[in-house]
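For this view, one protein chain was removed and the others were kept in their places.
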Amino acid sequence: MFNKTLKKIRVGIIGAAGYGGVSLIEHLINHPHVTIGALIEKYDVNKPISVIYPHLKGFCDLPLLDPADPKCPDDFDIVFYATPDGVGQKEARRWLDKGIKVIDYSGDFRFNDKDSYASYAIRIGRTKEHADPDLLSSSIYGLPELHRAEIACSDLVGNPGCFAVSSILGLAPALKSDLIDSNDIIFDAKSGVSGVGKAPSPPFHFPARYEAMNAYKVAGHQHVCEIERELTLLGGKQIEITFTPHVVPLCRGIITTIYANLRPNVNIKSLRDAYTSMYRKEPFIRVLSHGEISSTTDVRGSNFCNISLNIDSRTGKLIILSLIDNLVKGQAGNALQNMNIMMQIEETTGLMSPGGFP
Amino acid sequence: MFNKTLKKIRVGIIGAAGYGGVSLIEHLINHPHVTIGALIEKYDVNKPISVIYPHLKGFCDLPLLDPADPKCPDDFDIVFYATPDGVGQKEARRWLDKGIKVIDYSGDFRFNDKDSYASYAIRIGRTKEHADPDLLSSSIYGLPELHRAEIACSDLVGNPGCFAVSSILGLAPALKSDLIDSNDIIFDAKSGVSGVGKAPSPPFHFPARYEAMNAYKVAGHQHVCEIERELTLLGGKQIEITFTPHVVPLCRGIITTIYANLRPNVNIKSLRDAYTSMYRKEPFIRVLSHGEISSTTDVRGSNFCNISLNIDSRTGKLIILSLIDNLVKGQAGNALQNMNIMMQIEETTGLMSPGGFP
Amino acid sequence: MFNKTLKKIRVGIIGAAGYGGVSLIEHLINHPHVTIGALIEKYDVNKPISVIYPHLKGFCDLPLLDPADPKCPDDFDIVFYATPDGVGQKEARRWLDKGIKVIDYSGDFRFNDKDSYASYAIRIGRTKEHADPDLLSSSIYGLPELHRAEIACSDLVGNPGCFAVSSILGLAPALKSDLIDSNDIIFDAKSGVSGVGKAPSPPFHFPARYEAMNAYKVAGHQHVCEIERELTLLGGKQIEITFTPHVVPLCRGIITTIYANLRPNVNIKSLRDAYTSMYRKEPFIRVLSHGEISSTTDVRGSNFCNISLNIDSRTGKLIILSLIDNLVKGQAGNALQNMNIMMQIEETTGLMSPGGFP
Partner (left out) sequence: MFNKTLKKIRVGIIGAAGYGGVSLIEHLINHPHVTIGALIEKYDVNKPISVIYPHLKGFCDLPLLDPADPKCPDDFDIVFYATPDGVGQKEARRWLDKGIKVIDYSGDFRFNDKDSYASYAIRIGRTKEHADPDLLSSSIYGLPELHRAEIACSDLVGNPGCFAVSSILGLAPALKSDLIDSNDIIFDAKSGVSGVGKAPSPPFHFPARYEAMNAYKVAGHQHVCEIERELTLLGGKQIEITFTPHVVPLCRGIITTIYANLRPNVNIKSLRDAYTSMYRKEPFIRVLSHGEISSTTDVRGSNFCNISLNIDSRTGKLIILSLIDNLVKGQAGNALQNMNIMMQIEETTGLMSPGGFP
């Protein structure tokens, strides 16, 4: 276990000024075992992060350092790539070679072989070739509820996509316990706007968005790749899914509504047993009571995933609702959970906040 | 045809001060063939409607009249019941007996027999008995795209539910042309908050709602009854569906995302042909181009239904998006469309507005 | 008067795809005396306007024409410059020389001499030199409530700024009737986000804005110039004001709260008399009853200006609230009102809509 009495974990954040970076900073500010070593960012170089995000003033006033600057520090215990696809894969080896652990937010290290990565990469319009394919086999998919032990031993973790977190956590116990027909699974996902990131664009301009809801990338979203891979592992057979993402005019929050056909004789009790059994000791999963309605505000600002189990008795459909905050359990909070596991400290450190209401 | 040169249609609105009433008033203000005869409302009696809705000042300043007042006028050509379930069914006969036509917004006249009504009524916690069951057989389900000819001959129309409008219009051509397996149909619906109506309640208090999205009535929503009835008529066999409504923090707009399994050999062209063939002459339906993304703002404030056709080629799933403004095509606009048809005037009169953006 | 029986007014819109352009198109669609001759726009050339604004599909599908294209039509009766500062001043003469009237949305023609224009131009960081200064003396400030007669005779109208409309209309009667000390006037203005226009930028990205309110350009906003000019004309002496604009997270609506010291012996009755006297015949001004609270939703989507008169009896302060929709009375609606006046048709044509609620 990390020797907490001797020194603090020194963290570097690359891509520090995006939403995923700033959310991580917010969580690290009061983390008792962490020091932020440097904030690294291509844009707004030398500006204090608190000039860009003034709510951080007095809490974190570190400047943004140019990654291309040779004087940029590199004496970290762990670095986070809070960057878009394609950045971490080019640089990860440099850190790993020095014994520095790496957590990447993007899809760069969510896959373990070149072909799987290529299938993913073409969905986002990138070149099929990974920049450092030899690293793929040693990277771990950073969903603690499914891969905790491997994460604990890993130096390189690919943090999952936000839709993938809600989708996989929502269906894993049903598949693992073989409660559903795995040939016909639908994920209808609704996300708040912060998932698009910090860069402004016409569809997310306030006047254009405040009353606008739409589906996008119908049958083509890139998170399908990692969802199918994990479900296939859980179900023990090849699984293909239908996935439709929607964007709705709130800031934080995802609801993924999952539809599947229950196997005969599965009832609400056996369903609930499968979920409570798998998630009993999970610190950040709440399996809701029967009939309990849950809103995205119940998980906003926190690292929790709320799961509601429902059966349509007329049609035999399983209907699961899986709710997260896309910026916390869907990104920075889950990444910090991975860091805690990798550094052998209490997994929930820095993450036990309920968020705020209203 | 209604003799437009001689006199205007005299309209009475019962329940005039709810959202469905005020939206109807907005549409009637500039309707060239209509005079609003009276606004009738249990609450705020004698107050001008423009005191409650000040945007109407100078456009409609009629007072709200007490329905219990014997002096309340009754010299209408047609009355709208913009009221909750249970009101219209008690009073419709009174108007019909005088030769006055009736359009009811609620579920009171959406079903044609006692048993169908009873199945619906228990879903909303009402008594199973209809107050005037003999009227049921002569009432017409007011979805012009499916029942235009019957509406034109009818004196009593049950205006559809908002979710039902988007669901039925979204799937009708696929069923009618037998393009899908009717045993496994899912409707995932997302609605803006105005669907809840005008009465404040804790889940819709601004601070509680502005960042809140949730599912509700999972597998139990009352609109399922009319959707299944209409789909059964179209498909020629008994159809049961899975339907999950969600509420999202915008004001106006519904997206219903519809999933079904395509029959073998159905491709995007045959799918599109079925839709354009059925809806070619429909004034308020837009079948979108392939790949076109549509947002609720494209139909906000207008009587249009936008329909997007998609196929997930990997899983063979049909994915249809059906978008409406719940207060217009989902309620008051559709009711006015019915009125125009019943009164033999041009169906689009008073309804040809694009809404406003942003 | 324009001969409505012979032909329609042929309108050209330059800058048609901005918010001010699209709002004008929405109003012209059902205008009985207008034909839209061409939509002219530098960006998205040849795309139908209804591809960019899909709510217009079927209502206006005209393509955007390149202003630099020699084949771009010029057979208009009137052109609107729905463009930023600096465009109209370079091109207006070309139209005027052909006998075509011009209405410009920007500050290009709000001032009548070079020096006044220069004072304005430096506030927005532009060169002080006007591109066609000889036109300034013949341009008219397009606020119908103050300059109706001149507008009716003019070929060149500078449409006012949105803050200026609410500010000037809110205070004009008090100044004209000499009810206040003109040395100490404060305007505290709050605007919805659509005032910023269509181009996305970081402060107006949905996630950054949905809970953000701020002041900006404190003591430096450019609309101060035209407000002071008009108030000086009304008050008969040089007037300087304090003006603070704020942006709040709604889409449409301005409230300008105006503070001034009442002259001795002015009471609520004499105040009200001054306003009702000046605005009695104004079709788009509502002087509210004493104590009536007005919200931006009362004017949203309409061309109305709501004015609330209040006196703080303890401090002798006049407190006026002036509410408009910044895109309608604050821009496109007011511009259309000017067009109606200039073309000698009924001033309210195409503008008598209450907007919609909720």
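Points worth noting:
All chains are identified by letter, namely A, B and C, in their written order; residue positions are counted from 1 within each chain.
Definition applied: a contact is a pair of C-beta atoms (placed from the backbone, for glycine too) under 8 Å apart; a residue touches a chain by one contact, two chains touch by 3 or more.
Quantities reported herein were computed from a predicted structural model and do not represent experimental measurements.
Of the listed residues C:S50, C:Q89, C:T297 or C:N338, the one in contact with the hidden chain in the full complex is C:T297.
In the complete assembly, the contact with the undisplayed chain comes from C:G253, out of C:G161, C:G235 or C:G253. Within the set B:P32, B:P73 or B:P207, the residue that contacts the chain not displayed is B:P207.
Listed here are the chain B residues that touch the chain not shown: 19, 192-194, 196, 198-202, 204-211, 249-251. Where chain C meets the missing chain, the touching residues are 184, 186, 188, 190, 192, 203, 207-208, 210-216, 218-219, 240-242, 244, 246, 248-253, 255, 257, 259, 261, 293-297, 300, 308, 310-315, 317, 319, 321, 358.
Listed by residue number, the positions of chain A touching the unshown chain are 19, 22-23, 26, 29-30, 53-60, 194, 210, 251-252, 286, 292, 294-295, 297-302, 306, 352-358.
Following the convention adopted for this analysis, only the chains that are shown with their structure count from here on.
Residue numbering at the chain A/chain B interface overlaps substantially, since over half of the positions present are found in both copies.
Chain centre most remote from that of chain C: A (centre = mean of CA atoms). Centre-to-centre, using mean CA coordinates, chain B is 37 Å away from chain C.
Inter-chain centre distance (chain A to chain B, centres taken as mean C-alpha positions): 40 Å. The multi-chain contact residues of chain B, meaning those touching 2 or more other chains, are 210, 251-252, 294-295, 297, 300, 358.
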